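Working notes, beginning with the structure itself.
Here the complex is missing a single protein chain, while all its other protein chains stay put.
Note that the chains are named A, B and C in the order they appear, and that numbering of residues resets to 1 at the start of each chain.
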Amino acid sequence: MTTFDGIDLHRRMVRIRVFEETAGRLSESARLPGFLHLYVGEEAVASGVCAALNDDDQITSTHRGHGHLVAKGGDFKRMMAELMGKATGYCHGKGGSMHINDLDLGMLGANGIVGAGVPIAVGAAFANKYEDNGRVAVAFFGDGSTNIGAFHEAANMAGALRLPVLFVCENNEYGEYTRRCDTMAITDIIERAPGYGMRGVIVDGMDVVAVHEAATGALEGVRSGNGPALLECKTYRYFDHMGVKGVGVSYRSDTELEEWKQRDPIRSFEARLAESGELSADAARAVWDEAQAEVDGAIEFAEQSPLPEPEALLVGVYNETGAPS
Amino acid sequence: MTTFDGIDLHRRMVRIRVFEETAGRLSESARLPGFLHLYVGEEAVASGVCAALNDDDQITSTHRGHGHLVAKGGDFKRMMAELMGKATGYCHGKGGSMHINDLDLGMLGANGIVGAGVPIAVGAAFANKYEDNGRVAVAFFGDGSTNIGAFHEAANMAGALRLPVLFVCENNEYGEYTRRCDTMAITDIIERAPGYGMRGVIVDGMDVVAVHEAATGALEGVRSGNGPALLECKTYRYFDHMGVKGVGVSYRSDTELEEWKQRDPIRSFEARLAESGELSADAARAVWDEAQAEVDGAIEFAEQSPLPEPEALLVGVYNETGAPS
Amino acid sequence: MTTTEATPDARELMYLLAVSEALAQLMRADESVFLAGEDVGAAGGVFGTFSGLFDEFGQRRVIDTPISEQAIVGLGVGAAVSGLRPVVDIMFMDFVLVAMDQIANQAAKLRYMFGGQAKVPLTITTSAGAGLSAAAQHSQSLEALLCHVPGLKVVYPATPYDMKGLLVSCVRDDNPTIVIMNKMLLGAVGPVPEELYETPLGEARIARSGSDITIVAVGRMVDEALTAAATLAGEGVECEVIDPRTLQPFDTETVVGSVRRTNHALVVHEAVRFGGIGAEIAAQIQEEAFDYLDAAVARIGAPFCPVPFSPALEQLYVPDAARIAEGVRGVLGMNPVVA
Partner (left out) sequence: MTTTEATPDARELMYLLAVSEALAQLMRADESVFLAGEDVGAAGGVFGTFSGLFDEFGQRRVIDTPISEQAIVGLGVGAAVSGLRPVVDIMFMDFVLVAMDQIANQAAKLRYMFGGQAKVPLTITTSAGAGLSAAAQHSQSLEALLCHVPGLKVVYPATPYDMKGLLVSCVRDDNPTIVIMNKMLLGAVGPVPEELYETPLGEARIARSGSDITIVAVGRMVDEALTAAATLAGEGVECEVIDPRTLQPFDTETVVGSVRRTNHALVVHEAVRFGGIGAEIAAQIQEEAFDYLDAAVARIGAPFCPVPFSPALEQLYVPDAARIAEGVRGVLGMNPVVA
């Protein structure tokens, strides 16, 4: 059994939840431009996995990327400013929600193309092996994304080249408004793992400790040169594919949602921490308040930040530097 | 056990072998333009599978497509004329070896893009199910092709939609000059089947009866609505990836080639037929002679055929007809 | 060129509803037509362009697919070659890049490679364009890539009327066609006859007649060009605005005929200017009407950068009526208007 830092796991999850719910509210009052894919309900996955990583390990993300960045240590101010399209944002307003990233934190970007981040994670893993620097790369992706060619090619290549990469599937049973069972004839995503010569592990994605332990275990193998592994986290998104709503929709039942909410990753973990005496209700409350204060500060920062100047439009298309010749 | 028509299986294989060896000779004396991927050594696969099909079932093929067309009943004259780029060829000289096809025979084309024929077979299978016409589609592809995204997407889609398609992998252990084991971390291709919710069957691709029986068995399930299946045929190409040579090459040993040749699909089947009294050595010889005579006639036909007229260049890009409005 | 257009008293319909109406009518009339794509079923497509189809035709004919753009197009190719008339949807035009092999190497070339034997009556629908702050991977206009591929036909409806008419023509065409819907036009309303009708492929529409300059405007730019033309009319400049409607095959005749009358030309599209379809149009105009031109053919398009997220930048990215009017003034040698 691996040990875990409950306070840290809890804090990561709360920070994601608070950031996402706030972003959701902002978007409902039309204060955020563009598409917004929220991570609420799935916090245990990003938190459990990222807590098992070193700071210099890399991750790639998806259209639903805020949670991954927060879990990796992302800065609320720069995130919120980016969601608002401000010059102070992570991408200086050029990327928005779907391209949020922090290369310094090893977060190699959300991605607007389903599955496209997976080969990029494999490339990062290749670089790590090439440089023998001990780092690993993690690719996050959804259940629906495992149906696309890029996922397959990347998983196979990682297997063939024995690259240090962990594939983390966030199986929330839907791709947009389509049920997973209508798009694949398998029960679990890990049924795909043997086809790439890799080990597949299923874990309860609503249980952050379970995720963390499974990730730690899988990463041990990955780090020690055993090649890639696939971790399937069974989870659920509370909100809609885009935006907030999520209830009263035709493609899934409110009962189903309620059942999942009964197993809310944060509430259940708080109960557990309270029971073990690690975190009192008050202390937990303080974590929420702190996160909320930080997000509120981020909103203020973002709102007071300038929009990109017109001249910024053509900046950053190309890099003017080059290798020393 | 399914029954088989040994004479028919034998004839299909011999016709492929004779056509291919002749084409190889022609290409060595520079009488064929372009790239030539020969099927010699793998005859039992196309023959065994196609003998299990009805005339109106469809197949899609690969860069190594002559064998599939011959097995499906292709006309030597139009094939040879096509290889020579003549106006009388299957594609009026516009496609050549890599695009040879006969839609009337349900042969939906060789394909120059690895894996690209697989989704097309799935589309044909979709049409069959849509029209409930009882037909099945077969996708032929190589071991190396299972590493490409299109294969994955097509296999998964067939599984999800329960389409009547049989995936036939010609596992000859190489993709061009690269060993299979360097490009995938699995022992058998069928390890990919469960990931698509389909059954995988391995068969000795040098034994035409085994292939035929396995194909017949798999096709039964496919025809009865069980969804797709994957048939992996262990086989070997005698010649090089392109052209003839194939011996004294650096990427594989002559010993390995010799071992496979010991199990030559035609010679071993002839021994078996002779033993059972179904086909005497003389009768077998006659099949070879007949095929050779037919190929010789095809060469003559092709050589005497005209090249495409210059005006043909722009013909056939678009179809001028449309649906009745 | 044709004058095919709605009679002014026709019923008004939204661009996006013209899509589902056309498909419903086509599917009623022809059992071989089906629709497949991501979330096209009960969800009705992420833009609502397919709403109602699943209810009417059920899951045999309206198929929710896995997220597999290559296999979606491949499904269409295989089904088309087998005698059906598939309509497959690629949700955003940006994802066309994921499926380019099946579109450009398979669908487009099959017939020719097979010596004219195959028939590929496949229609691909997709949504293009910026304006929703959807950033660099959900906002592109990539028509130039498709128009460079022999074997494809490409249409870009600018009005609800043509949305329906062109879609009908495409589905009935025996070649692979691509129907580009513009996201910012989805809510546009205009006259659309209730019956099934075709807008002929390859025929441009003169959206406004004028004698001083020819503006060739693609997709969403047609409205912007018309707005610019109205402004310029107040300055005494009469613009002829041509909506090509079909980009491949391109109606050179109508465009060149117009330029020979107006002696000036400006081409405008939302796609990146460098290497856009406007380059081909400009090249053709000067080839065919060199002696009639009083000034170089001008082009307006997006700057050479990916589509930015921030509305502040996106707004600068997409050409608009003001930039078109400035462009016209430039071609005609007028003094620029300082706002």
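Here is the rule we use: a contact is a pair of C-beta atoms (placed from the backbone, for glycine too) under 8 Å apart; a residue touches a chain by one contact, two chains touch by 3 or more.
Model, not experiment: these values are computed from the prediction.
Colleague: Among the chains you can see, which ones touch the chain that has been omitted?
Modeller: By the stated touch criterion, the chain not on view contacts A, B, C.
Colleague: Of C:29, C:42 or C:295, which residue touches the hidden chain?
Modeller: Checking each option in C:29, C:42 or C:295, the one touching the absent chain turns out to be C:295.
Colleague: Thinking of the whole complex, not just what is shown, which of C:135, C:155, C:255 or C:268 touches the missing chain?
Modeller: Considering all chains, including the one not shown, the answer is C:135.
Colleague: Among the options B:6, B:119 or B:144, which residue touches the chain absent from this view?
Modeller: Only one of B:6, B:119 or B:144 touches the chain omitted from view, namely B:144.
Colleague: For chain B, which residues touch the unseen chain?
Modeller: On the side of chain B, residues 33-35, 85-86, 91, 93-96, 98-99, 111-115, 144-145, 147-150, 175-178, 182-184, 250-251, 307-308, 310, 312-314, 317 touch the unshown chain.
Colleague: Using the document's contact rule, name the residues of chain C that touch the chain not shown here.
Modeller: Against the left-out chain, chain C lists 94-95, 97-98, 100-101, 104-105, 108-109, 112-113, 135-137, 142, 144-145, 147-151, 248, 250, 271-272, 274-280, 282-283, 286-287, 290, 293, 295-299, 304-306, 308-309.
Colleague: Given the full complex, what residues of chain A touch the hidden partner chain?
Modeller: 58, 60, 89-95, 99, 101, 103, 108-109, 111-113, 116, 118-128, 130-131, 137, 149-150, 153-154, 156-157, 160-161, 315-323, 325
In this section, only the chains that are shown with their structure count from here on.
Colleague: From the C-alpha centres, identify the chain that is farthest from chain C.
Modeller: Farthest from chain C by mean C-alpha position: B.
Colleague: Measuring centre to centre with CA averages, how many angstrom lie between chain A and chain C?
Modeller: Inter-chain centre distance comes to 36 Å.
Colleague: Roughly how many whole angstrom separate the Cα centroids of chain B and chain C?
Modeller: Computed value for the inter-centroid distance: 40 Å.
Colleague: In whole angstrom, how far does the Cα centroid of chain A sit from the Cα centroid of chain B?
Modeller: 44
Colleague: For chain A, write out the residues touching at least two other chains, lowest number first.
Modeller: If we look for residues of chain A contacting two or more partner chains, we find 147-150, 182-184.
Colleague: In chain C, which residues are in touch with two or more of the other chains?
Modeller: Correct list: 65-66, 68-70.
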